[in-house]
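Removed: one protein chain of the complex. Kept in place: all other protein chains.
Right after this comes subunit A.
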Amino acid sequence: MEFFTDMILLMDSTLRTATPLVLAALAGLVAERSGIVDIGLEGKMLAAAFAAAAAAAVTGSPWMGMLAGVGASVFLALLHGWVSIAQRGNQIVSGMAINIAVAGLAPTLANFWFQKGGQTPLLGDEARFSTITLPFADALADVPVIGALYSELISGHNLITYLAAALIPLVAWMLYKTRFGLRLRAVGENPEAVDTAGISVTLLRYQAMVIAGVLCGLSGSVLSTGLGGGFIRDMSAGKGYLALAAMIFGRWKPVPTLLACLLFGFVDALQGRLQGVALPLIGEIPVQFTMMLPYVLTVVILAGFAGRMDAPKASGTPYEKDH
């Protein structure tokens, strides 16, 4: 029974940890499927986290925070789009430039507006997306197995986590079942063909960047107004890169990407759980080793099990009409 409770706690933690990862990974997926490499996820996430916390602190409303977070992220996505689509610039350089610029700009602006040394004020409960208890969660809590699953694991997350859960099938449906999705996938594989068919490559790619911007904006907002309560410099802590890895590991497909994010989230929760715990035969594992776990696992999986990587063929190359 204790094992069961432990597993529920781990899964619960996994869902929270995976939320920003899933959203960012979906953003990267949509961008890359349209042919634009988006290494700037980290920067957009951090910008959104800052904008969301700042707006929520000023207005006292998490919704305004979310709006500002999404706005900041979409702006950066369009900037990246403009460099990659209109200017045909190097997409890696542009993405990294966004990451570095935001890492410096966000604390600087925070300091300028709030004079708290690069942080926003801590948000009160009314300015955050607090946890939602689903209907019947308390009533069902005593029912064995299912009750615990429902009340502990499924109920009691913040709004954006539920939103993320709803967005996964939506993005999958958009990519595979709609005309727009078909064109989007085509433009990442063979933009010449799309262009020959009389569809604007430029417009499609800008549309993809807006969608990616919205998703990444949600991912940043959940950091500062859902899971946390305020912005602290560098709080994205490499999650954007981890999301990128999850997307590649998930072979640019929504469901495998989701599974990859859940796996990363689970390993992260597990390593926290293993710290200072004496295991049978092995004894207590040093913190340094448990910390390595997510990275070791990533390398092992990517090297051993991931198999062939089919990146969208036109990903990373700007489209030029004239050749």
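The rule we apply is simple: contacts are C-beta pairs under 8 Å (C-beta built on N, C-alpha and C of every residue); 3 or more make two chains touch, one makes a residue touch a chain; residues count from 1.
By our rule, contacts and distances are computed from a predicted model.
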The hidden chain: which UniProt name fits, "Biotin carboxyl carrier protein of acetyl-CoA carboxylase", "Cytochrome c oxidase subunit 2", "Nucleoside-binding protein" or "Simple sugar transport system permease protein"? "Nucleoside-binding protein"
Which residue from A:Arg16, A:Arg33, A:Arg183 or A:Arg205 sits in contact with the chain not drawn here? A:Arg16
Touch assignment to the omitted chain, from A:Gly40, A:Gly229 or A:Pro318, lands on A:Gly229
Of A:Ile92, A:Leu105, A:Ile154 or A:Val210, which residue touches the hidden chain? A:Leu105
What residue numbers in subunit A mark contact with the hidden partner chain? 9, 12-13, 16-17, 100-101, 103-105, 107-108, 115-119, 122, 125, 130-131, 223, 227-230, 232-235, 237-238, 268-269, 272-273, 275-276, 287-288, 291
